[in-house]
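Handing you this structure, nothing more for now.
Note that one protein chain of the assembly has been removed; the remaining protein chains are unaltered in position.
Per-chain residue numbering starts at 1, and chain names A, B and C are given in the order in which the chains are listed.
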């Protein structure tokens, strides 16, 4: 979720095409072509049958396309994929019960009636369900992609075909951002408009970091909601997603057998905890590295040997980084790995493995499958590098829709809260969603599991000093 | 850890014997005799061979005892048990590496030199190691038992024999409390002295709750350290302790086989998470009840059916409460349980199971073993009630010394911090220990596991915006 | 379950008192006194409150006792314990559903009507339920203890009070043996009677081994049922029992925390598999040693590092033997263990740890608790030796009654089969119980779990070539 200047805004603002087009053209084109193979990989599971290779090399900006209603106010790869994208969206809807519940509840009063929302997120079936939910709640939306690598082109086509994106940017109410690019761009381009909006909802580590910096510098002139640090995002998105996607990502790329394999996981935060639990359960022998003594002690109590990377680097079969740090796996370690060692990154951006250090003349790169490179040493030793060190879970596996649903619902509620909050409730600062809303998000996801919540009796509520409807825990609880 | 008026202060303050003696005499004696059988059970594993039944019925207050140095400034059950208690303390020392490390580091400068500390805690081998560590760090201590049920009499004897408890209460510097009784008592009896002390360190939910109430009411006139909510206590004491003690407590009392048993765990906080994980691993089928949707969703994702108690009450073999709430298992549920169902409490105090509702004429109670009652319905159905609804882990199992070591070390560091803090660092408020100290506590426990922490490079520390020595996480992280 | 000459036959054959009395007197007395402390330990959980120390040193043979009906045809420790023993038997009945079901089904026709059975087994609440079931099925029984260490004296008292043991040995039909002692004794003493009996049912490794030797030597003149190798005994008794008793045994003796501990388990048969699974689940880091490459490969695939003992002996916290072999942990390894290392045996007899090698002058032994010795090296290093190297699960933990129920039911069915088999079905050989009976034993235990078996349709049975009522698997399947 690192911010990348290579991104390409897909569904542009009507009056701003010029600016958008000028900026990233050259880089955009290159990265676009690179993204094609990847995107076809990503969508294997979701869209394996579709491959229209004829226009791979044409930029969306150079094409003229119309949807079935005659509108051409969009910029996507291929409008013809709309039907296929629609099916993907429908499949996603089934795993996003909370957003569908919001739609149903909003049939009477529409909490976002009249709201003009501009969003910049990954364009996937899941975010499409979010967008269309916002529309169902009364909002007018306009959207851009925050990352071309993750864009599902067929979904973008379905959205464009849906034709809901007709607001003018000058009447913007709220920004929904992922990474902070859109916020930054509006802040720079339309400083006046920026002051008039009701707020920003941001879900990424990077975007939140930038908001806090703005705030510290006294330059944040609207309220902002930090969705990233909500308990539902931290505990569900990271822990439970990664528990499943580490297995999926490794299998799809390498078919490796987990049983008996020696694995070192760098970092024992939520992501590392998820990876370690899954691999241990599958019969791998897992070592952990940590810098934080508290997480280190948790690793020990959970049954993992806590080591320094150099202690096990010669013997492990798989190296997984989950630190959020940079240069965790450097050339020195890569040189000492054994033949066939798999190296991948589940953490942050593409910084954790020093991939650049492998681009030296004596090493040979061989692309053996999509997303899989063999890097070959002069003595014949091969390292199996996945996704060129980028995020394995985004590049090589799917993310469970249900878990994404939790974050998407949090975003929707944050938008509703900002749009409807009485004057003065939120100042020019960064806020966490109130605990009670976290709890509401969670409660909307329980019916999926046919889960039955217990209610406090009056007597119990009084004894605990709680309201029967929550919040049940202090804000800092997680 | 609920406060009970039945408690009995063991090692009294020199000039206050009268007051102490007057207050709880009658109740004290009754509860004392009840505690004898229990304490002999508790100490089974630690002291099974010792039983001096001759003086069971005599209150410590009615006895005149002297230690080997001729001092009689203590009030304990039997000074003759000192040798045996000393051995128990020595065994505990081996599992409390951090306190022993503090002793070693303090050989030069003594961070508590001159400090007068009055404590009121459980009197066990583990707290004895804490006390003697404080003494080794330079403090003068005087101690009382916060709970007669948990007192290991032989350890009290060893402490009295050690003879370190000779301060006058009027020169008190810091209070180390567990439950808030001592704080309350001094607050009431010596309001002037209370204002002069450097602070209070409190480790229990109840005690912390009382401190916040004092603070809210504007009556807290000294700084207080809330040790209970430190991440090390929450995540280690609760999760990891209960993961082991639920199995131990059930086995020692009932010999029940876990494999295939249907169990309902009420509450999915840290304690419930520990119980569920252990029982699932042993082959039990576990159901969970929850009031908080967030914890409920975690239970679902972790693979447990979330139900209301009445949905499964007829079919389960074991019912375990971990809620912190009251009247979670009421007579209505007890009436519907099947024959042989085991009922116990891992949560809070003795409130969770409505034991009082079982004291009705039509039900017969049969004590089948220590801590185990059969409650028999007119139709012959038997419920197996453990520890009369009090805490199973305190009453019927041992708690791993190593985990207690983490909390004890946190207490020691809190005392050092309060005693050495420059004027003005702490106001008349309740504080959490700084994250960095949590991390220090954790780091002192890593050598036990031969665990090797990774250090940040300068470049990485800069990238992450962190100091290489920590703190590595924000205060709210857990 | 090793054969020991120290055993003491408790409930003697009416006309053979002389012989019995003469043989083991001296040894018997010594071992008896040793067994007292142990037996009181063993029965901690089941009978902690009862201790009648007055007659500890008196041999049962030297006492005259009568039961309430005036009979004195028994030889037990103390008939006064009968009531207490009866309660223990009743508790066991609740966990032995299959035997109780057999009793119910046998109310009409009694499959053992008239059978004279002489048994020699552990005398516990569980075997008592078996004996009384045999009686309910029509048999007349007479019993002896195969091991004084495991005898629950209160249960023996209850059985003697029950007064069912009035057959003459000369009209013996079947032998139920555990270890082969009784078989051997009758074979030697009453060679003529031995030839007339209908058969022998034997459940121990040792006893079965002796039967095969007899058979090989052509000296087995009656059919024998090998219950030990039935699939239910192997897979349930060993795997599931040990999974629970390893945790129980370690906790009761040492209170050790499992989380983060490094453990080496010697042997990865069913017992080792159970130990490893439990400890891994509790957060221990487990290493395995094996001699058999197949079991070794299973250990690898299950996620355990396969090592030689000397590779990890310096670093582990706990050493557990489960090999069935001798001298697995020898002095050389004991010398190199670290301070505080716990050593125990879950495998076979007392041969696996070379305890004798620790009885040298430079080492000090200190009994710190019942069943727990510290062996202290000259430099102060302490090894924690449990049960002096005897079986931890028999000495220091309870065995789940439910699992014992499976073996006991198998024994009962073997007895019925031998007693009712038509002439010629069984020759002078050692037999395994037919698969179908194994399946029947299992089916009798399913109601405990409210488990519902699926039935084959006619079409499916035909497709699979199976009878709808089983057997469902070939005899060799396990």
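To be clear about the criterion, contacts are C-beta pairs under 8 Å (C-beta built on N, C-alpha and C of every residue); 3 or more make two chains touch, one makes a residue touch a chain.
This structure is a prediction, so every number in the text was calculated from the model and none was measured.
Note on the undisplayed chain: of the listed residues A:357, A:370, A:428 or A:457, the one touching it is A:370. Only one residue in the set C:221, C:296 or C:421 touches the chain that does not appear here, and it is C:296.
Contact with the omitted chain, checked across A:268, A:402 or A:419, is made by A:402. Remark: the omitted chain is touched by one listed residue; of C:74, C:187, C:240 or C:333 this is C:240.
Residues 41, 44-49, 87, 91, 94-95, 240, 243-244, 247-248, 251-253, 255-260, 262, 278, 281-283, 315, 339-340, 368-370, 397-398, 400-403, 448-450 are the ones on chain A that touch the missing chain. What chain B contributes to its contact with the hidden chain is residues 259-260, 280, 282-285, 300-305. Residues touching the missing chain, restricted to chain C, are 231-232, 235-236, 240, 289-294, 296-301, 305-309, 311, 324-328, 351, 438-440, 442-443, 445-446, 449, 451-457, 459-460, 463-464, 470, 472-473, 476, 478 (touch as defined at the top).
One rule holds in what follows: only the chains that are shown with their structure count from here on.
Centroids built from CA atoms put chain C at 57 Å from chain A. If you average the CA atoms of chain A and of chain B, the two centres end up 42 Å from each other. Counting partner chains per residue, chain B shows two or more touched chains at residues 240, 449.
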